[in-house]
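One protein chain omitted, others in place.
Order as written gives the chain letters A, B and C; numbering starts at 1 within each chain.
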Amino acid sequence: MAVNLAVKVGTLLLKNPVMLASGCCGYALEMGEFFDLSLLGGYCLKGLCAGGSEGNPPPRLCETPGGLINSIGLQNIGIEEFLREKAPKLRRVNSVMVANFYGHSVEEYAAAAEKLQAEPCIAALEMNISCPNVKTGGIAFGTDPKLVHEVTAACRKATRKPLWVKLTPNVTDITETARAAEAGGADALSCINTYPAMAIDVEKRAFKINTRSGGLSGPAIKPLAVRAVHLVSKAVKIPVVGIGGISTWADAVEFMLAGAAAVQVGTALFSNPNAPLEILKGMEEYCIRHGFKDVADLVGAARDFERPDCNLPSAVIVTGEKVRK
Amino acid sequence: MAVNLAVKVGTLLLKNPVMLASGCCGYALEMGEFFDLSLLGGYCLKGLCAGGSEGNPPPRLCETPGGLINSIGLQNIGIEEFLREKAPKLRRVNSVMVANFYGHSVEEYAAAAEKLQAEPCIAALEMNISCPNVKTGGIAFGTDPKLVHEVTAACRKATRKPLWVKLTPNVTDITETARAAEAGGADALSCINTYPAMAIDVEKRAFKINTRSGGLSGPAIKPLAVRAVHLVSKAVKIPVVGIGGISTWADAVEFMLAGAAAVQVGTALFSNPNAPLEILKGMEEYCIRHGFKDVADLVGAARDFERPDCNLPSAVIVTGEKVRK
Amino acid sequence: MVSKRMRVAANVKRGPYATLTLQGEVIPSHPGQFYMLRGEWGISPLLGRPISILGEDLARSEIRFLVKAVGEGSRLLHALKPGETVQATGPLGNHFPLSGWDPQSPVVLVGGGVGVPPMAYLARRLSENGAGVIFCQGARTKEDLLLLDEIQETGVTPHIATDDGSAGEKGLVTGLLERELEYQPGAVFACGPEAMLRAVARLCRGKVPCYVSLEAAMGCGYGVCLSCVTRVKEAGKVVNQRVCKEGPVFEAEALPWL
Partner (left out) sequence: MVSKRMRVAANVKRGPYATLTLQGEVIPSHPGQFYMLRGEWGISPLLGRPISILGEDLARSEIRFLVKAVGEGSRLLHALKPGETVQATGPLGNHFPLSGWDPQSPVVLVGGGVGVPPMAYLARRLSENGAGVIFCQGARTKEDLLLLDEIQETGVTPHIATDDGSAGEKGLVTGLLERELEYQPGAVFACGPEAMLRAVARLCRGKVPCYVSLEAAMGCGYGVCLSCVTRVKEAGKVVNQRVCKEGPVFEAEALPWL
């Protein structure tokens, strides 16, 4: 049985649902040493801003149980240098390239989107809204639905390319910011970025990373991300790209069953650069085993649990989000 | 060297900083089969409400990488039966007993606090505010600073016992709800409850727990909880009790260095009921090894990282929360 | 119940099955009780796994279990090597009744899959007590039959049914039970897949006392987390009971959903 692995994210057609997550594959060229990038659905570049950034001082990374805290601070070579030095090499890669970008004000965001607009090899823009807004005392754009709407709408005007908004999970109700991004004109939602976290070395009695807090990624956050993807995919009409702790084909399938149209692999690349291809192979085998002709049929296909002793008229549900008849 | 392990949480004196977390030690009697409860700093009862509750239908539990999702739905025997059947047996235990409680409206909360007021063996009340408010369409009390203030103030009036407010981490800015609870009259903050999460069985294509979403606990959430404790302890003057993924003595020390005056052990009890005593022993040894005469000197003692190549005038910090001079 | 580190004294494998012997302080147990077992395997999987007691040797301070490797946790238990240590919490839960029926009548034990080990323990204990025991085991094929030697050692002859007829009778284990029910046994005890338990309970309903041992997803195994509840009839009402504490053995009549 041949499985159709191609999926659509808005108007974009991906060869398959497996992409590389921003910040975990650099400018993609390094990954090309491990495998042919054109075998993947796509890849997201390290977050770019106008003029580039030096990022945070080291140490920028530490491990936690099943996870990883990073505080790179969005170091990047800048849109200008990227377009000059890297883009020409990437034009040859036959895969969907998504340019992740950010700014520190609505104007900076819109200017960045506009600068990226001209480059033909960029298939879509992914807006990272987990950055602090310098004008509002450093509160992250992504935590305020009004700001999310404003910055999305501003970038929507600045570019004709598909615009993906990458949501931060550090909010009380992620469906609010998701809907704000949709209303602002987003074509898709990347769900999710890292969770704010901290670790302390007890022998040294010192914070493990220089900025004290950083972003948690890896298997530890998978169940948090799966929930976010599920809630967001129910709340909006635009497609959701699932991200967060995906290391195996089963993780990728889980995100699609939760409602993701495609997935991104981040931290897993560090311990196994071949993970994306292994995931892709496993997904195809899963589809064959379960009789799915089209991988897109997995999207949102999770069912409620059924067991004789759990569907009895029992108590009210006081936590959890299942809507019961 | 003798180490003073006693700590103060507000006006309460605990023998040592190690407590058992609510919902993970039942009504404490079962734990007494493994060790003498009076060796511990204290223990928190399973969340009680007036009249009791049947909780959610099974399955109520599943594992995730380094974590556990539960959706017990706050099943409990009710305050009345607790006072009648369990309290008399617990009066003999020489340890600080904290009664965790909840309601579905401000009135229910206050009534529960009042009902618990009379029992002499209850040393403090711990208010679980992660519950949905039936009057506001089910939004959790703990996610709205105004509601947190209101429900805290109402319970404050209802009881003379020390009132601990157990914060939910599912908020954009936990220092806001922390300050609201402090302003409402809380004596201490228990930090934190579980994180909303979801898991799907890919072979069955079904949600793993009956309510779809549940609360994530265990080692996976530790770095998220450490950050919450650190931020909250900087934001308020009342003591913070650290909770979230503590399984080893090093985890407990990490929470104290982050700013916790005491800690609670939850999920770790499941795989090793003796964990609290092992943690206590390890903490004492740590204090001896590091020359601490008083375990309370650990509270908030984490320092910033220092290394020659990381304190150079580098870039602006664009993520993370360290305040740099 | 206690929780302690026990040493793996032996772990004998046959395909996906492993007979695991742990050595350490052993608290006397009863058939139907179980342990939560967890090797020192880091944080994943996080929890111990409930495994029924297959037998105990108080003189040698040993407990035996039979583990089938099905998922991550049981695979890790299956892979344990002699000398390694295991966090063992138990004995946990209630147990099968050892008396309470007409002592002249034999009892029927029905076991399937990983439900066989506790029934083998029960067969031994009942035989020692002088009760008449009829042991019915169902399996998919000959290869899936468990503990036949162990059961025969207790003086009990296992009656066998396999789906493919590769050993014993072709068909379901309930076929064997149906025949035995004609002779009015004193009680029926069953442990195995839910479908089997349901069929057994239906056959016994109104005729003969029937006790079944349930499975449930367990957090703690000792009654504090409330994750393992099932719906049970009690004093005219249907309430939650803990499979790990009030169970795992329930009167079939008390389970409205079975």
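Everything below uses one rule, namely that contacts are C-beta pairs under 8 Å (C-beta built on N, C-alpha and C of every residue); 3 or more make two chains touch, one makes a residue touch a chain.
Remember, it's a predicted structure, so these values are computed and weren't measured experimentally.
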item	value
Residue among A:17, A:145, A:196 or A:218 touching the omitted chain	A:218
Hidden partner chain, touching residue among A:42, A:66 or A:142	A:66
Chain B residues touching the omitted chain (full complex)	65-66, 308-309, 312, 314
Hidden partner interface residues of chain A, rising order	23-26, 30-31, 33-34, 46, 54-55, 58-63, 65-68, 70, 72, 75, 218-220, 247, 267, 269-274
Hidden partner interface residues of chain C, rising order	41-44
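Going forward, only the chains that are shown with their structure count from here on.
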item	value
Per Cα centroids, the chain farthest from chain C	A
Rounded Å distance, chain B centre to chain C centre (Cα mean)	37
For chain C, residues contacting two or more additional chains	43-44, 230
Chain B, residues touching no fewer than two other chains	54-55, 58-59, 65-67, 75, 219-220
